[in-house]
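Structure first, commentary second.
A single protein chain has been omitted; all remaining protein chains appear in their positions.
== subunit A ==
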Amino acid sequence: MSLHIVGGLLIKRFGKTGIRSVNLLRFRLAQEFLLCFILTKNTFGKIINKTMSKKPSRFHVDESDLWCKNQCGFYGNTAWKGYCSVCYKSLTNRQQSSSHRVHQHASVEKAVSQRQATPELSYSKFADKRRQQSKTNPVKSLFKSTKKDKSEVDKTSSKGHHHLKSEFGAFLESLSRPIYEDISKRVQNFLSKFKLLPVNSTVETWSDAVQDFYQIITEHINVDPIYQTLEETAVENLQDQLEMYLMNRLYNVVFCPPNSNDEQEDLSLQKRIRSLHWVTIQQLEANVNDQDIGVRIALDKSIADIIELDTKTLPKDKLACIVESSRKIFDAFRLSNEKSEVDGGPQSVASADDFLPLFIFIILKANPPRLKSNINYITRFASPSRLNSGEGGYFFTNMCCVVDFIEKLNAESLNLSEEEFDSYMSGRTTAEGVNTVYVCDGLRLIHENNGMIRRLKERQEKYANSVLNLEHKLSEFREQFDEQINQLVLRAPLTLKPKRGKADIDLDHDIPHSLPSPILPQQISNSQI
């Protein structure tokens, strides 16, 4: 209590340097906030304790119930009668071999178990499986089944593409009869040829086949007289539709195929990006104010768009995602510049110098899934006209640059010393300060408030110290004062003289006898003169 009073006195005394009332208010708020937090935590804890102390409710499952009945250390599943997938498999196998009677129900269950077992397997097993699959050409198997079981597979494959197929068909029908026939004949030809590619062909062979087809069609359109009536835009549209149709048909086969290294590349790139999580906007020297809320929203949207890239099937849609993401980055620049331009100077237009660093940052923060597969897919199978001209091509190229930059990133490219870079990479140093870290607003606020509380605490401690100091000084001063007085007293001791009575002239004293008697007036009579 006394500390408070002294503190108040101090504020009065050091008015200029003392805590400003605003900060004091904030500090009080923070204190109350903390108090509330502690209280709620306590009450929640009590509630939880209460519920825990009650007997377990119906849906409460004990952890031991989840284990496999065989006690093999894996989790079991009710679908597998409480066993884990492996134990259940061996069990059913044993049952089958012993009884030699295949139970219809069991076989169905087994099939289910096998299918569900896949996610249980570790990734390495999964990768092995894929590699084995790649030896037996999946394309062949896919198309073989198409031939064998034409009706069934065609149904499944065309179901998904039904919409597009009809769209492509409708588009072709809008063209003249000879073009329609010519194009559909060529497409059918190409698809059947593609199916007949050798068993162990590489993904490059596929890519070459598709690219050759695009080129042949383009040349054919340029030369064949039946196409001369078409408008330029119609030709472009036709090429567009062709690419869309083909890619829809082939996407499942050619995207991240097992006969390529795409998957490994994806994983290593993802790991690389993860290890670079500490890179900040400032280190990349992107000239944008990331503290502004509008800019942040734009950047977040850009990240969302680039993540969406993986969900699209067609190269066209994938490129659209990249373009959209890039546009958001330019939005961020605009917002950032609007704030900084106070007096309406010349509008600064973002150039590639500004764009690329921020795009790198976006990719680093987004870490888009299967990025490398997507890039490879687009470079291999998108029509060349799409990649060499147009915004999509430009921003796609930028993305390739970003990936290349990230893969080769070293200390020099961030203007850091080798030691700094190493310490960041090993996690010894983390990005300092709140302002450099890109986090959501709530988290940033918490960081800011934490920092403020910390600063206030430091100040308070400083004040408490100075209060103690002052106290100390005061007592010292008093002692000194006392001492000085004592010294003074010693040097000039006070001698008390007897009290003298007051003299009162009006008092009726006895007239001292030594005095002559007062002169008496003499009366002179007139007769004497």
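The definition used in the following text is that contacts are C-beta pairs under 8 Å (C-beta built on N, C-alpha and C of every residue); 3 or more make two chains touch, one makes a residue touch a chain; residues count from 1.
Here is the rule we use: contacts and distances are computed from a predicted model.
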{"item": "\"Ras-related protein Rab-21\", \"Ribosomal RNA-processing protein 40\", \"Mitotic spindle assembly checkpoint protein MAD2A\" or \"Coatomer subunit gamma\" - which is the UniProt name of the missing chain", "value": "\"Ras-related protein Rab-21\""}
{"item": "Listed residues A:64, A:78 or A:351, member touching the removed chain", "value": "A:351"}
{"item": "Identified contact with the non-displayed chain, of A:174, A:388, A:450 or A:475", "value": "A:388"}
{"item": "Chain not shown: contacting residue from A:261, A:397 or A:417", "value": "A:397"}
{"item": "Contacting the left-out chain in the complete assembly, out of A:223, A:293 or A:515", "value": "A:223"}
{"item": "Those residues of subunit A which, in the complete complex, touch the missing chain", "value": "211, 215, 222-223, 227-228, 232, 235, 285, 327, 330-331, 333-334, 344-347, 349-353, 355-357, 379, 384, 387-391, 393-395, 397-398, 400-401, 404-405, 408, 412-413"}
